[in-house]
Structures are given as structure tokens and as C-alpha cells.
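Removed from the display is one protein chain of the complex; every other protein chain stays in position.
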Amino acid sequence: MIKRNDFQRPTPNAQRPKRREQKLFILTFLGPALALYALFVLLPAVNACRYSLLRWDGLGTATWAGLHNFGRLLRSGSDYLPAIQHNLFLTFVPGVFILTLALFFAYSIHQGVRGARLFRITFFFPNIISSVATALLWIFLYSTSGVGLLNNLLKRLFHVSQPIAFTETHNLLWAMVPMIVWAATGFYMVLFLAAMENIPETYYEAARLDGASSSHLFRYVTLPLIWDVLATGVVFLVIGGLKMFDGVWIMENGRPSPETHTLSTLMYSRVFEEYNVGHGTAIAVLQFVLVLLASLISMRLMRRERLEY
Amino acid sequence: MRKSFSILLLLGLVCASCRLQRDDPGRGITLEVAVFEGGYGIEWHKQMARQYERLHPGIHIDLWGDPRVDEKLKPRILRRNPPDLASCGLPVWKLIVAGKLYPLDAALDYPAYGQPNITWRQSLVKGVLSDYQYQGHTYAVPTNLGCWVCWYDRRMFRKHGWQVPRTWGEFTHLCDQIKAAGIAPLAFQGKYPYYAWATLLSLYERLVPFERWYRMEDFLPGAYTDPEFIHAARLVQEMATRYFEPGALAMTHTESQLEWVHGSAAMVFCGLWLENEMKNAIPPGFEMACFPVPVVEGGHGDPHAIYGGGGEMFFAFSDAPHPKEAVDFLKYLLSMDPARAYTRQLDTLSPVRNSERGISLSPDLQSAVDVMHASSRLFSDRIDTLFPEFTRGAEQVGLADLLAGKITPEQFGKELEAGMEDIRRDPDIYKPPPQGVPQ
Partner (left out) sequence: MRRAPFGIGSGLCYLFLAAYLVAVVFPMVWIVYSSGKSTQEFFSNPIGLPHVLTTPSGAGGRTLTGNYEKAWVGSHFSRYFFNSVKVVGISLALILLLGSMAAYVLARFEFFGRKLISILFLCGLVIPMQLILIPLFFQYADMSDLLNRLFAPVTLFGGHLVFSLHDSHAGLILIYVAASLPFTVFVLTAFFRTLPGELREAAMIDGASEYRTFFSVMMPLSKPGLVTVAIFNFLGLWNEYLFGLVFINSDQLKTLPLGLAGISMQAQYKSDYGLLFAALVISILPSLLVYLVLQERITKGITLGALKG
């Protein structure tokens, strides 16, 4: 709620300099942020749309290409459509696990299991580590040479003789699922836990008096009342999945193949390795459109009656 | 007071992004040289830089290296700030066509360092300059001469009484013997499927005469659906599915080579940089030797040719501050004395002719030199640098699938053909005129 400013009333002369001073104040306070934002975010964003309509290698002169770049992208056989599939895969498959686990953990902690504090503190930690460090850690876990932890455990405990090539190109995306779940679940757990702790105790008491079991409580009390936060979480997940770069880049040693490219890595590759700026920016523009669409769709799907309490 | 604070802050940031560069006419010029720090390291390069500085007091050389040097240079070239010389993987042809590389002909047609009666061009092994010609100019020169061979653990072979194979039949028989002894026959750098490309092309060469092989290099239609090419692909697939070390497809080059060096595998296909690359990890007493890619029985190709040629190419940039001086340093790097030092230190070969004469080579390199001297000619593939889209696209995916046994050799050929057709149709990609079989 904006409080109407006193200075909006007709100003007597004595207050004129104050008005100018206020204008200056607004300018100096708003100016730098606005300037930085306009110069380094808005301007490039507009230029991105312009570049995507050009045929340009970044080295020489650019020529007009119209929608040629977009056409090349959406053609069958291009790398682009598989890349979107990879992004969607990396959004939904880990997403399902993340949401389920996060809800489960949050609810358990909320219900006061023993050691709740320990769980809450440790589960969030993987979120703090950089995605580069996480990717490296999991490369070691998955390694097929003598170093790999998982393959060694499989050999010792389950007598699996052949090491599994987890990070081989065909398996890479699947291998990333546990990694993403491991890294992200803690954050969503904290999010949902916060929402759950906001629910007044009275709802639970009333339901319990009616004889509701634990799982009933969850389905009919907790879940509806945290729905908004859950929806926010889903939107975060979707947007994050569409932007995935670091994990794939590191695990593929900076050279993803068409079977593992995501939108971001494909964009980087097109521009900085193949010197095809028009193409790369077209990918970025389409990615932006996708992010927008995905956010809107997610929000719509998750929409429900606002529950006020 | 406060209002000027934020403005000052922003100005400060702008100023922070600049540095003071003194013009000092007395100091001379600095050349920046960026080198791919891989199997051969950069010690030799640095030493040669110091020697060159002693010969030319006005010049300072800032030579640095990195395994990911191309990642660092590509953006720099794009923003018009390249080094003076670079040696790494780059989209070379795009740069050549856009005029970003500096032609070397002026220096090539002048007398070589230390050999005043021949030109620099004449002092190099024949054919190493042919890959990067455009409109009559040469744009790159290699510092290394190598070939693709199969390295084996000599001690292990001696212990088990195994013989070096000459034909493909002998090779597969040997692999079966090795497998029966409980050792993996072949290590493979699976994370980089293109390590199998040279083997594949070598096998193809064994099967067909050069006129047919070079059709592939001229990216003529139907090159990849040639039945012999598909046969070569089949041989590679059999080798991969039967004889590669389990788990090899997920290993990086150093991982797999480490496995070989520690005795988990008996052989590995690689170039001549192998020993240098694994220098720090080779256990004492390890002996290695090589043999060429086996001859395929019934093949019509030259059984004595070897896949190889110039490597570690150096380029000069036209946007750089001092291209002429840079090219002069390059000329020095590829003259007799530095080349001899190269061979001595790195146990590998230089494209400067006769530079290995009189140097006592290690047994490993000697076996490679013997292989090269016994060969009739060198041949190599230029598709890699011409069409990175193809290499990174259809070739990489196809190879990975082929090696994993997921597609048939026929499908492999079709995929490559489709990939190359895309290239043929793409107006943005430069395609040089066909060159046939180079002489």
C-alpha cells in the first residue's frame, strides 16, 4: 500500500525547493540501479532479439537472416529439439523425486521425528555447494576407473564384476538425476517446512479429534494449506531445469555431445566454439520464451482457491 | 554527500576496469603465445622462447599453456583480442575465411634459421603444409610429426610369449589370447569417441586404394556408404564390443591410459604423445613399443601407409599487435636446433626434415620411428578441422553408438552420410575445392 505523499498537495512556495530536492533525491536513489539494469540487462536482452535475426559469425559483417535461424533450429534433425527434450527430462524426472522427498522429509520433521534438527541441518547442506563442486563430486562417485566409489561398492558388496559406465554419453542424463535430487532436495524441504510451520495447530487438532490418521492429516490439512508454496517450488524447479548448464558442462568435460546438450550448453557451443552467433542467440531467445511459457503454465496448473486463514 | 557517493562508486567501477599501459619505446615488444598444454607439455616451448629472447634482445615472449586453452582463446578472438600465436583447436576455417589469420608465406619463402641455402618451406617434411591452404596462402604450420599406432606393454607380451600381430586375423587371435589370460586386450579413451576415428580411417585405408579413400576427404556423396567403409566400421565395432576393457566407454583419456600403464589392459591405440602424457604415472620398469594398424586380409589399400602427419599446428592472428615478429618466432621454433631439442626432450618427431638424425632415441620412440620409416607414405584426415559441426555432431554420436553396439555399421554409415549432406547443403560453411590424392 502506497501512502499518499504529503507533498502531492498543491505546494506553497516555501515547499518548492523541498520539491526539487525530493526530485533530486529520487533521481540519485533510483538512478544508479535503473541505469545499471537498463544498460546491462535490458539493452542486451533487446540486442539478443536483434542478433537472432542475423546471420553472423561474430568475426565479420552480419547479414539479415530473418527467421532463418529459427527455422534451422526447429527443423527435424537439428540438435535443438533433442536439447529441449534433455531439459525437460532433467526438469521432470528429478523434479518428481525432489518434490516427493522434500514433502516427505519436511512433514516428518514437522511431525517431530527424533533427530529432526540433525536432519534439517544436514539435508540442506548440498544446496550450498557450488554446482561445479557437486558435479565433480559425483564424477568421482561414478567413475569406472579404480577411483570410483559407487562401482567399488558394487563390486565389494554386491559382487558386480563389470563396472557400470554411469557417465557414458548415453547414461549421462540418467546419472544426473540422483545428483540433481541430492543437490536440490534440501532447499525445497526447508521451503515446505517453513510453510508447514505456518499452519496453525488448531487445524490439526480439529482433524485429529475427527479421527484422522497421519496420512489423512497430510492429504487434507497440510497439503492444501501449503499449496501456494508448493506451486512456487514447482515454478522454481521448472525454470531451473530449463537453465541447466553447469552439471552437464562439467560432466561432459566442456564438450557435450548432441545426446547430452541442454539449451544453455548448446547456445554456448554454437557461439563460442562454432562462431555462429545468430544461431546461438536464437536458441537463447527461444529459451526465454520457453521459460516464460513454462512459468505461466505451471502457475496456471497449480492454481487453486486461495485459502485464507 | 550521499548522492555523489553512489555516482562515485559507479565511476570507480568503471575506472577499476582499466589499467595503465606504459608506452616504453626502449623496452621492445612482447609477444603472447598460447599453447595447448597436453601430452607434450610446454617446457620445450618455454625453453625455445628463452633462447629466442637471447637472440633478439628487443623481444619478450609471454608463453603460457593450458589444457583448455581453446576455451580461453575462442572468446578472445571473438572480441578482437587474440594472442600473437596460438596452438590449439580452433574453428580455423571460419577464421581463415574471415581474414582473422595471418598468412605465413612471406616467412616461408625466406631462408630458414640455421640453413641459409634453403627456404623455411623447403626445410620441412613434404606435405605438412597442405592442410591449411586458402587462395594460395598458407595459414598454419605444425610443430609435431606423428602417426597413429597401437601401443603395447612389451614386458607383458614377453612374459606371455605374445607376438606382435601384422594382419587383422592375427590381431583378433592375439586379443582372444589376452582375454583368456584374464587381461583386457584394449584400453580405450571412451569419453572421447573420436579416439576410434583414426583407427577406423586406418582400417578403411587398408581396404581401399587411395583414390577411393580421398573421396571421403573431398566429402563427395556416398563416401560413407561405401561398403568397405562400412566393413571397416564393422571391424571397429567388433573390436569395441569384444575387446575393449569393461567400463572403457566412460573413461577419459588419462583414466584409460592409466589402466593400461597399470597392467589392466595390454594395448591401446594412440598417437606418439602417449609416453609424455603419462610420464608421471608410468611405473618403473614399464616398457612400451608400437606396431602399425594391422593389415586387413583381402584389402586393396597400401599396407605400408600410416595415418599421420603434422600436428600441434600454430597460427598467427591478423588482429594481434605484432604478427610479423610472431611469425619469425614461429620460424625459429621450426628450425633445426630447436627441432632436435624437441625430439630429444619429448621423445617425438618434428616436421623439420632430418632433425632426428644422429639423436639416440628411446626404445619406445625408436619403435615408432621404425614404423614411420618403414611406411610408404603418411595420410590424414582434414574433416576434423574443416567441419567441426560434423565432428561434434554426426561423427561423435555415430561413433559413440557404434562402439556401444547400439547401431549397426550400416546405420553408422547412413548417419555419417546424412551429417555430411547437411554440411554440403549449409551455405554458411566454407568448403574447399576437392584436392584428390595429394602428392
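When the chains are written out, they are named A and B in that same order, and each has its own residue count from 1.
Operating definition for what follows: contacts are C-beta pairs under 8 Å (C-beta built on N, C-alpha and C of every residue); 3 or more make two chains touch, one makes a residue touch a chain.
Here the structure is a predicted model, which is why all the values come from computation and not from measurement.
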Margin query: I'm checking contacts with the chain that's been left out. Which of B:29, B:78, B:183 or B:361 qualifies?
Written below: B:78
Notebook entry, point to check: Of A:73, A:90, A:175 or A:195, which sits in contact with the chain we cannot see?
Noted result: A:195
Margin query: I need the residue numbers on chain B that touch the omitted chain, in ascending order.
Written below: 1-3, 6, 9, 13-14, 16-24, 37-38, 66-68, 71-72, 75-76, 78-81, 252, 254-255, 258, 262, 277-278, 280-281
Note to self: Take the complete complex as the reference. Which residues in chain A touch the chain that isn't displayed?
What the structure shows: 1-6, 8, 21-23, 25-26, 29-30, 32-34, 36-45, 47-48, 50-51, 58, 101, 104-105, 108, 111-115, 118-133, 136-137, 139-141, 146-149, 152-153, 156, 182, 186-187, 190-191, 194-195, 197-198, 213-215, 229, 232, 239, 242-243, 245-246, 249-250, 253-254, 263-264, 267-268, 271-272, 277, 280-281, 284-285, 287-288, 291-292, 295
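We take it that only the chains that are shown with their structure count from here on.
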Next item on the list: Show which residues of chain A lie in contact with chain B when the two form their complex.
Entry: 24-25, 28, 31-32, 35-36, 55, 57-60, 77, 79, 142-146, 151, 161-171, 253-255, 257-259, 269, 271-276
Notebook entry, point to check: Can you list the chain B residues touching chain A in their complex?
Noted result: 2-3, 6-7, 9-10, 68, 71, 74-75, 77-78, 91, 94-95, 98-100, 190-193, 246-252, 255-256, 258-259, 388-389, 392-393, 396-397, 400, 404, 406, 418, 422, 428
